[in-house]
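Only one protein chain is missing; all other protein chains are in place.
So, subunit A:
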Amino acid sequence: MSLTHQDVARIARLARIAVTDEEIAATGAQLNNIFGLIEKMQAVNTDGIEPMAHPQDVSLRLRDDVVTETNHRDAFQAVAPQVAAGLFLVPKVIE
């Protein structure tokens, strides 16, 4: 497997990270080396093996359906880049 520059640009777009052409070239070479390492997995026969998501086979807990959180809006918005009237502000998304 070898990632082309178009592939790298597409992945970066999916990841919402702006990349320059120089970065694509440099990163592409490194990603191909990393995938060279990762591809070693493909030689292993894993037929019938149950994938392991969590070391302990435990199911997710359910909690009582009651309010547990108090209002922390002011504290949480104190670290936000831009807020107004208790809302997080972003560039206009609807014309």
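Quick note on the criterion: a contact is a pair of C-beta atoms (placed from the backbone, for glycine too) under 8 Å apart; a residue touches a chain by one contact, two chains touch by 3 or more; residues count from 1.
Here is the rule we go by: contacts and distances are computed from a predicted model.
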Record-based protein name (UniProt) of the chain missing from this complex, from "Glycerol acyltransferase", "Glutamyl-tRNA(Gln) amidotransferase subunit A", "4-hydroxybenzoyl-CoA reductase subunit gamma" or "peptidoglycan glycosyltransferase": "Glutamyl-tRNA(Gln) amidotransferase subunit A"
Residue of A:M41, A:V67 or A:A85 touching the missing chain in the full complex: A:M41
Touch list for subunit A against the chain that is not drawn: 3, 7-8, 11-19, 27, 30-31, 33-42, 44, 46, 49-56, 58, 60-61, 63, 72, 75-76, 78-82, 88, 90-93
